[in-house]
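What follows is a short report on a single structure.
For this view, one protein chain was removed and the others were kept in their places.
And now, subunit A:
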């Protein structure tokens, strides 16, 4: 009795798998197609693109568009390429991610392990930050940056991104630490560890997965941000997303599609690398929070 039914089960399994995998492969192709188009066309001379046939491989391979996008393309008024703006973005993203992650972790620590009256209200208010459309806060933010003397500077952008990232980072860390055993904190208190000693010695070493999640999330959001970048930057603090727009939308001269493709890939490269390097931790971290929390 059981042998044929097992056989059946196995056959249905293979059949179902075939369907699932073909669907997955189809979707993968669908998603990869734009990347493919960008990649092949960024390696073609402009003439070849003008002939149409976007999907064909280059007949003449060239890295000239990449070199141009990186260091010589006309962006705004100066032919600098994306390089200085790429560096601007890095100088903005690195501190903004680090600060918002550290502060989010501290917030999560206090909100779960050092509870005080009204802590849930404070947390609820911080959560609201996740739902506020950024457009609403543009003018107040501009005013505050002006008062602080940070308008149009990279520190100003860092401050804005840090503040608006806090809602999310606090949410991540709070939910993660909620599942962290309070008895460990109490044991450390009895051992005489201070507030920050407990944080640094007990909590942080166990926070790997959620730190990865937060860093990826913040890095992607801040790197890809266009709104704050275009609103609060001046000539020497423009981030790469805004620069890419200036490159692509320049109204003078010919449209160098190959250079545009190369530039777009350059601008997307850091987030891509972050995902490829730490993507599996990302999933693991989200799962850890979801299952245990």
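The rule is simple: a residue touches a chain if its C-beta (ideal position, glycine included) is under 8 Å from a C-beta of that chain, and two chains touch if they have at least 3 such contacts; residues count from 1.
In the analysis below, contacts and distances are computed from a predicted model.
J.: Among "Acyl carrier protein", "ABC transporter ATP-binding protein", "Polysulfide reductase" or "Multicomponent Na+:H+ antiporter subunit B", find the name that the UniProt record gives to the complex chain excluded from display.
T.: "ABC transporter ATP-binding protein"
J.: Any idea which of A:56, A:71 or A:197 touches the chain not displayed?
T.: Answering carefully, the residue with contact to the hidden chain is A:197.
J.: Looking at A:52, A:140 or A:205, which residue reaches the missing chain?
T.: A:205
J.: So one chain is hidden, and I want to know which residue out of A:25, A:130 or A:187 touches that hidden chain in the complete assembly.
T.: A:187
J.: List the residues of subunit A that touch the chain left out of this view.
T.: 181, 183-184, 186-193, 197, 201-202, 205-206
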